[in-house]
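A single protein chain has been removed from this complex, and every other one stays in its place.
Per-chain residue numbering starts at 1, and chain names A and B are given in the order in which the chains are listed.
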Amino acid sequence: MSEILVFCEKDDVAFELVSKGKEFKSALGMSLAAALLGKGAAGKADDYFAYGADKVYVSEDAALVDFTAEAYAEALYQIARKNGAEVLLLGSTKRGKELAPRVAQKLGAGCATDANSVRVEDGKLVADRYALGGNTVSTGAIKTQHKVIAVMPKTFELGPKEARKGEVVDAALGLKAPRIRVVERREKAGEAVNLEEAEAIVCIGRGLEKKEDLGVVEDLAKALGAEIGCTKSLCSDWEWLSEERLVGLSGKKTSPRLCVSVGISGQIQYTVGIRGARIAVAINKDENAPIFTMSDYGIVGNLYEVLPRLTAKLKSL
Amino acid sequence: MEKMDVVIVGAGLAGLAAAYCLADEGLEILVAEKGDFPGSKNVTGGRIYLNPVRDLFPDLWDEAPLERHVVRERLTMMAETSSTSVELMSNRFDQEPYHSYTVLRAKFDRWLGDKVAEKGAFVIPKSKVDDLVFQDGRVAGIVADGDEIYADVVVAADGVLSLMAEKAGLRKEQEPKHYAVSVKEVIELSRQTIEDRFNLEGDQGLAQLFFGALTQGMMGGGFLYTNLESVSLGLVVGIEALMEKEPKLEVHQMMEDFKQRSEIRPLIAGGEVAEYSAHVITEGGLHAIPKLFGDSILVVGDAAGFGLNMLMTVRGMEYALASGAMAAQAIKRAREQNDFSAASLSYYEQLIKDSFIYKELQTFSHVLSFMENPRLFNLYPQVFCDLFEKLMWIDEQPKQKMSTTVLQELRGNLLNMDTIRDGLNFLKI
Partner (left out) sequence: MNIIVCMKQIPDLQQIRIKERKPVLEGAPLIFGDMDKNALEEAVRIKEKVGEGKITALALGPAKLKDGIKEALAIGADEAVLLLDPAFAGSDSVATANALAKAIQKVGEYDLILCGEGSTDNYPGQVGPRLAEMLDPPQITYVRELEIADGKIKAVRNMEESFEVVEADLPALVTVANEINEPRLASLRQILQAARKPVQTWTPADLGLAEDEVGGKGVAIEVLSNLAPEEARKQVVLTGELDEMIDKLVDSLTKEGVLGR
């Protein structure tokens, strides 16, 4: 029987993949395994079994100490070859995304990255991903016998943990030392903000004239009990807010009850990140800004006038 | 130091026509276009008349991306809440070779730009030319992005507010009354809808011109042209009239009001606005032509003021194409003699003066002053439409003699010196 092989260097994402992998077992008639690679891998097996893996392949080979695409791709390739894995489910983290096509190339497989939905339709495994800069959703089925799919974190729900036992296999890999040396890792001063779980979000864009003006946005956010998000310019370019707060195609995809977009024109790269909001509100001084067609309610006005008044009104309720 | 044989500033119809005619000669030609692609900054109503230019570019027209050939011509006089139209439906216009097509510049100019590039000329978009290079008092090249590019001759094809003509000292002071501003929308409708709404079959097209209340008493008018899968709708208002109007009116708002009129609304219902553009148009005719040539420089197209309001229709595109071709002719001659001086290039002006362009500009030179008459836009259309309304209205009272109705209406409104003078002026056109 062939296998579904799951891997992600981030265990929490791997658990999501295993949880979903359980569903595919019967639909595809395959067993479910996970690869545990790198230092301390052996100790994690129990959790993988709890989420549904039948087998785990473990390797703490010296070549896997640091994550390098070349070593990890070779590791997954050898495991897949030896054990008849036909479907590889990887996490589409940055590392996952540089890894997946490489494994796929070794296997002669097609690969879909950044998948935001994976399902079995008419006996075929299909994956959705954003295309054309977020304007469309492309649904594709991999034609090759081996299939590699890199799935966005948080696409799948974590399943229940059950008390299960599975088989631990020593992967017995033959790996060359990687040619990339990690010299240093500078931790990012990230904030512990979780926009993906937030119930309400206020997003601010280029309509804000200077960093000092963030106060008026913070006041509104507080009045709404909302987290603050932003567009690319404010975090990546001007560094007024941390990248954790980026909402959009290359940032967080959110699904709050309420999202208020302030001073944001509404280009597709941003609106992709608020598609999941139940109610979307826009405040922008340009009546032709596309954000209004992507919102339920809109006010055409200057944010410096609208926000304080709106905050005051909310506080008075 | 970069030297070309010819530098053409502007990849509109005049610039591209000149490049097209010159490109065969193995010359190094640069057409510098400030827009993202040829046609991106060009606006026309619009329609093109092929007969004057068919033979200038014999191999082009079969392939050219033209829209519909016009078989219905409608002239509409608008009053406040009514309008009267006259429509010509001509089978002759429906016989090949067709004499007039509606056109979409973004498509057409771009295609022409590709054709010119295929012939070996450099058509380079996103290149804004800021100035001319002068050597010993004569034009020696252009300056773009701080780079100097030299050439034997520069062709100023940079449109109605030509910076190049100004820099070369060829343009006189620009008077507001010689210009109008136009706004236009391209509204998408399915082929079937267009054919149903405008009574057309296949690739037949309609061209409609409006004057009257839509410009709120100011000099100007409106237009509607059917394209294959869209309608070009817009209006034109004289700049001087706009400046003098109190209280100030926004052209954008006038366009919205125009679209809301009961005559227009159903024609564009359900359509999606695909393009919105605005542009300055030359209205001055003969009175606004700059000097057409200098040492190593020629002026073509709108930059040379080659645009004409003939009341029944508007001309510009054929003038641009033809003047570009004539400039090419003059340049070829100058090359043969290796003489790019003003004296040599004056041949261009000669060609223009002998051509349909100049002759028509002369013939219709009174149009501008005729159009400065506000009664043309607020009084006459209103009176005429009111009269027509009265004639068609059947009351509880027994209907009077037609002549009685007519005399009543006209006597009240039109029996005065102004009208008589206007009538005489009309004879001039």
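The rule is short, and it goes like this: a residue touches a chain if its C-beta (ideal position, glycine included) is under 8 Å from a C-beta of that chain, and two chains touch if they have at least 3 such contacts.
What you see is a predicted model; the values in this text were computed from it and never measured.
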Per the whole complex, from A:Arg95, A:Lys161 or A:Arg206 the residue touching the absent chain is A:Arg95
Which of A:Lys22, A:Arg206 or A:Arg275 touches the missing chain? It is A:Arg275
Touch list for subunit A against the chain that is not drawn | 69-70, 73, 93-95, 97-102, 104-106, 109-114, 126, 129-133, 135-144, 178-188, 190, 200, 224-225, 236, 249, 257-258, 268, 275, 278-281, 287, 292-301, 305-306, 309-310, 313-314, 317
Residues on subunit B that touch the omitted chain in the whole complex?
-> 2, 4, 30, 32, 36-37, 117, 122, 124, 127, 144-147, 149, 274
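In the analysis below, only the chains that are shown with their structure count from here on.
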Measure off the straight-line distance from the CA centroid of subunit A to the CA centroid of subunit B, and report it in whole Å.
-> 54
